[in-house]
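One protein chain omitted, others in place.
Order of writing sets the chain letters: A, B and C. Residues in each chain are counted from 1.
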């Protein structure tokens, strides 16, 4: 019943090592089937080498296992909060990819500095506030999701226009219309994070021109987009 | 009729992932046949994996499709302006290769700091001025080409002696006598961009000796060149 | 008699080039069989390509060769001291992996800056004091082990909670419950070392929140761990 969904989630997870976004098991991708009300997600702490479609875990929106013989990712509760808050997203990915994690550890937003960024992200990529002692001691993974959602709401950022976040002291989450699209955004996030590190080191005050950001984002997104095959 | 041209353009495009210059579809190479008045170029937003010779698009110098079933690269108008302005060039390439893009985002010329640079580029590689609001709102890709040409003219730089540019806030363009030669220059540009970043970090005021730049450039170019098999 | 032990040590050594932790022969992994009182270790100065199980050397806890036709690693005496001092460890690895070695050369502890670090290491990774002239002139490799042990004791660090160290002016050592686990920790050490370099460059004063460090470490270690398949 869930085989096509699980296969897409397996394929998307296997792209993480392919694109160099993960060491060992440090990442997880999920996709939601909103009609069936289920999420398929990577099992916790399992290596990518040899992972098979039946290792993918299907959970409902309360995190209960519907199908699968393994525990789901320990970050499942974060994914669930994002799916609940953002009805337009269909896939979520979490990694500790090096350059994005560096910005997360530094606790600094990833600044929009060029068209590579603007092609995918409409403005800076926010770094969340730190979680409080109580948020960490309580349902930590769920609270991670809630703090992400709070940050976007507080700053009035559209999560579809900025489909990534970095969690302070931790690492990035990305999302998209499905699992594959979420991973695509995670790859872009890592590349622009690396570029931004060195750009700021060369020229500490630089920012992209707002009109150039608009142009590149709208060249690829929305009704007047003309990039690609349409 | 255009098969040999299209094959060369396909081969040159496939060198972009081979040399690590592109993520996903972020790059495009073209070559001109000046006798036939046509340009063959990568299709827009198409992955390199599985790209075939018939996916390459042939356009005339007004950008109209002459042959091909896909849309040409969204950057086609930039390529066309460069071909019109520089009669000696036969190939153009655009990438977002990491280190060259870092310099573009920083808005700083890539300085000539050693013989690796001087072997291919006779002097600093210019960063264009920013495009104006009107240039961005208007025919943006064409204006990108015009701003490149203005920069070389304004600074009195010979585009055959400095076959690359970085566009402020955006990324590099390179060119050469054909598509393959343009990609060769793009690979060199990326390497010297990476070297220049760390060199300036070690010694912020350093420049190459002018006589050493002359020597290395003229060792490989012009009537008295003696590098390679002649 | 020692074949299974030697095979595990060979397999763990071959992971060093696989994970990019070594150039040429610059690394060595050992595992102890505490019941038999022997250690199996890489031979000294031998390339990983073509290394076979019979090249692995078995020594006793005085460093005398019990089995094998080659000299053991010149760092064997360091391994022996660590096994003697830390009864819980079963494997030791030494590399000159780039980023961890950079911190060792700089003589600075690798600071805990995020959850990637906290998932494996409970606090900063200590850099030892410099060895004295006499310690270097005397039994140097043994003294390297003794200085590591002194550093952990002096700072009251549990070597099982921080399973790595960097030796001032030299390079890292990691350990674990067996050879494979030690190499796993060495891979993590290299990744967090690289992240810490750039994080400190972006934000020189940053530290991880202590409660976040607790949470991530205890999520994976101890009685209440819930990461992975348990």
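Definition applied: a contact is a pair of C-beta atoms (placed from the backbone, for glycine too) under 8 Å apart; a residue touches a chain by one contact, two chains touch by 3 or more.
Since we're looking at a predicted model, the values are computed, not measured.
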If the full complex is used, which shown chains touch the chain that is missing here?
-> B, C
Option touching the unshown chain, where C:58, C:104, C:149 or C:212 are the choices = C:104
Contacts of chain C with the missing chain: which residues?
-> 23-24, 26, 43-46, 70-71, 74, 96, 98-99, 101-108, 130-131, 133, 136-137, 140, 169-171, 197, 200-201
Please give every residue of chain B in contact with the chain that is not shown.
-> 113-116, 184, 187-188, 191, 194-196, 198-199, 201-203, 206, 208-209, 211-212, 214-215, 219, 226-230
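The working rule: only the chains that are shown with their structure count from here on.
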Shortest chain-hopping distance from chain A out to chain C = 1
Since chain A and chain B are copies that touch, just let me know if over half of their interface numbering is common to both, same, or not, different.
-> different
Central chain (by mean CA position) | A
Chain A to chain B, mean C-alpha position gap in Å, rounds to 33
Whole-Å gap between the CA centroids of chain B and chain C = 46
Which positions in chain C touch two or more other chains at once?
-> none
